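Here the complex is missing a single protein chain, while all its other protein chains stay put.
Per-chain numbering from 1; labels A and B assigned in written order.
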Amino acid sequence: MKRSPLYYCILAAMLFVLFLANDFGFVNIQRTAIITAVGIDAEEEGVKVTAFTDVPIDTKSVNTVTVQGKGKTVAEAFADINAQTGWYPKLVFCDIILLGEDMQERDVFAALDFFLRLEYARDSSLVAIAQGRAEDILSKKSPLDSVASEVLTGVLSAEAKRAGRVVPVNLKDFAIGYFSDGKSGYMPYVTVSEKEGNAFFSAGETVLFYGGRAFGRLTEQETLCFSLVKNKIRSATISAEADGEEYSLSYQNGKGAVKVDIRDNIPYVTLCVDGKVRIRDTNQSTNLLRLTSSLIVEESVCRAVEKEIADTLTSIYATASAANCDLFGVREQLRRNHNRYYEAFADEILSRAVLQTDIRLSGEKA
Amino acid sequence: MERKERVEKIKSSLSAEDVFTFEFTTASGILCTVIYADGITNKQFLGEQVLKPLFGYDGTADLDSLLRSVAFPEIKKCKDEAELCKEILFGNAALLMEGVQELVAVGVKTVPVRAISEPPTDIAVRGPREGFIEDIKTNMALVRKRLSCAELLFETVRVGKRSQTAIAVCYLQGIANEKIKDDILQKLKEIDVDVVPDSSYIAKMLSPRPLSLFKQVGFTEKPDIFTCKIAEGRVGIIVDGSPLAVTLPYMMIEDFQSAEDYYVSPYRATFTRFIRFFALIVGILLPAFYVGAQLFAIQIIPEDLLLKIAGSVRGLSLSPSMEMFATLLVLEILNEASIRMPKYVGMVLSIVGALVLGDAAVQAGILSIPTIIIIALSGICLYTVPNLTDSMSVLRILFVLIAGTFGPFGIVLFSLFVLYYLVTQEGYGVPLLAPFAPLIGADFRDSLIKESYMRLGYRPQVLRLQNKRRQKEKK
Partner (left out) sequence: MKEYSMNVRQVCFWCAAMLPAIKLITLPSSFAYYAKDDLILSAFFNAVISLGVLCLVLLTAKRSDKTFLELVRDKFGKIFTRIFAGIYALFFFMLSVLFVLEQKGFTETTFFDIPSTAFGFAPFFLLSFYLCLRDFRSVGRSADVVLPLFAIGLGLLLSVSVGSGDYLRILPFGGNDFSETWKGTVKALAWFADPLWILFFVGRFRYEEKCARKILISYAAGVTVFLLFLWLFYAVFADIAIRQIYAISRIGQFSEAIQLIGRVDFFAVCMIAAATLLQAILPIQLATKCLAYAVRLPVWASALIVNISLFGLIFLAGNSFSFVQKFICGDMLWSILLFAFALPACSPLLTIGKQR
């Protein structure tokens, strides 16, 4: 076929016509709701979705609008929002999905699967359970930021995770836990305290799930200990008491692990924590020499903290096991490292396993 | 044929009023006629160096004796009157003598030329500032000055039925690919046009695909660049009346190289070449991606930036694609006007275009600030490779049309189309995208990466030269 610029000209002309007349899937940026946070609360029939939508006023200011929709499913609720506002809800920028406390009585995944199904949403959104209703929490005014979701994103940030204060989890990781053999998971529990009309958020507690339903909650101390095993901690503050003195220790660059071993046909589960500590503060006045050598932590202090962590972890493990919740991923470890025992032990490993703890905290040697 | 008859024949061929005839008799009584074209013949030179000695000649009517009396070396014997007529029109003088059968043309051509100055294109902060001018002889001299070797050859052909423009094909014998040189000469001889006002005409005719959007030949106004390309084994073409010399074969990478790259550190040169390449890509694709992202995939824009964009386009009457397309058109119009206008008006135009139009359009809510920023950035980026600006700005508009129609997917597809089109382009057996497609490892040393000149021991392999060795490499 003889090529000629005429073909290219015809193509260019066709392109220009299409350019002027087509709509092969336009997104109208002016009619798109950029949703940054979603709250989902249980209703008698179905759910109520509260969407926090950024509406830009001009290049310098953004107005955050709260829009609510109801439906039997989350998808229906979003369709309701769409119908009310004419905005096309865009979930790809949604940082946080906050579930109301009522939701934990149902299988929370009935609500979350909408986000996992949606190709145009991201799986990295953080998920959390709210104290009370999610819509109430998200409507609080914080002195840190006028938009509650922004503050919450900070409370559940990777920095907070590295400090061990919270164990944030995103949709993907929660889904992996939910669909794994353990069917277990956890979510931070977002509480709010109000002082002089200002709301302060906390997510130090952690809700435990089995089969998508909540069955228990870890306290702040338990969350910290769980975090030491589960996450890589860059710098966490641990309280301890030894020889009648109160210590605040800084736990740095620590790592945790869960080990499963089979010896004599008996499964052993070991929760490991290994990290360096240094004295951050004490409740007693000190001399200059002791202040200077804060890297040195006395053995007795370390052992006391280790014991406390071990006791807390044992308690957490017992609580979770009682509900068949594989919080520490014991089944996964069994499958990875002792697969031939998996069939035999998988169902009952949480109750049959002998729990051990291996907590190693060390300061600089004197 | 008698002198008188010949004079009549020539005069009947050249009836123009600027062709003059002058008759005189030598001291020995030989009747002579000089015919010349006014304005392009150096009359003073003709009188002093040719006519004055002939006036005093007292020998016989023998051509050799007559010419020995003339203190001038540029004498050409013509085979017939037609050839002599051509010489007259080129500015040389025809000399006809009674009793002498040969037709003689004396090289006393003179043309008004401007002084050698720094060219407006190919500007380099460091390096020579000489540029080619419109006179072929001067340009050839500028090349010869830099390549004083016996291997440098010029082969001149005349092209243009009416203009008979002199075109010099310049190459290094023993280095340049003979086949490429012969092909070029052959093509030049086959050209059938009326006039050749500029080398661009010749360039189009020598292009393997003259209708292609992309450049097919290399252009330069600088003798130093021209000389280097000749020394690399390319064939150069200097066209009388044009300050733009043409080099062949051409590879796109040449336009990413600047004369200055060879005068600065290789690290700096490599860095600037990557900058040019990156800027070109950004210049072409940024407006398209902006449109595509806004219309089809806002997820690719960071959230904070998206909010700013959404804020600035709020209430705009034009769609993102139309806004970008219209602004690009305005940019092209401003560009065209600023080139054509006198310099002092150009300044006013910049103010009107940039400040008044841009600012007023934003204030009036016709255009958004991000669009203005993107257009400005894209415009600046394209000018980092000035030789490709023309074709790339057309490509940029096409990309915007495609992005506005099919979004980022269209951009990916059209990029592939352009890439595929470019990899199939060849001129004189040399691929346009060499040394990248096909990949020629040896030529990488002076591609986007610039090695030290001391390590460029070999000429580009892709040119298939007779002598590939340039110099001894220093490790």
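The rule is short, and it goes like this: contacts are C-beta pairs under 8 Å (C-beta built on N, C-alpha and C of every residue); 3 or more make two chains touch, one makes a residue touch a chain.
Quick caveat, the model's predicted, so the values are computed rather than measured.
Screening B:243, B:287 or B:410 for touch with the missing chain picks out B:410. When the full complex is taken into account, the listed residue touching the unshown chain is A:92, out of A:40, A:92 or A:249. For the chain missing from the display, the contacting residue among B:39, B:210 or B:302 is B:302, taking the whole complex into account.
Seen across the whole complex, the unshown chain contacts chain B at 296-303, 305, 402, 406-417, 419-420, 423-424, 431, 433, 436-439.
Chain A residues in contact with the hidden partner, per the touch definition given at the top, are 1, 11, 22-25, 27, 88, 90, 92, 116, 119-120, 122-124, 158, 170, 172, 175-176, 179-180, 332, 335-337, 339, 342.
By our rule, only the chains that are shown with their structure count from here on.
In whole angstrom, the spacing between the mean C-alpha positions of chain A and chain B is 64. Across the complex, chain A is touched by residues 211, 294-299, 303, 306-315, 320-321, 325, 369, 398, 401-402, 404-407 of chain B.
Note for the complex: chain A touches chain B at residues 4-5, 12, 15-16, 18-19, 22, 24-27, 29-30, 32, 34, 36, 54, 56-62, 90, 92-93, 120.
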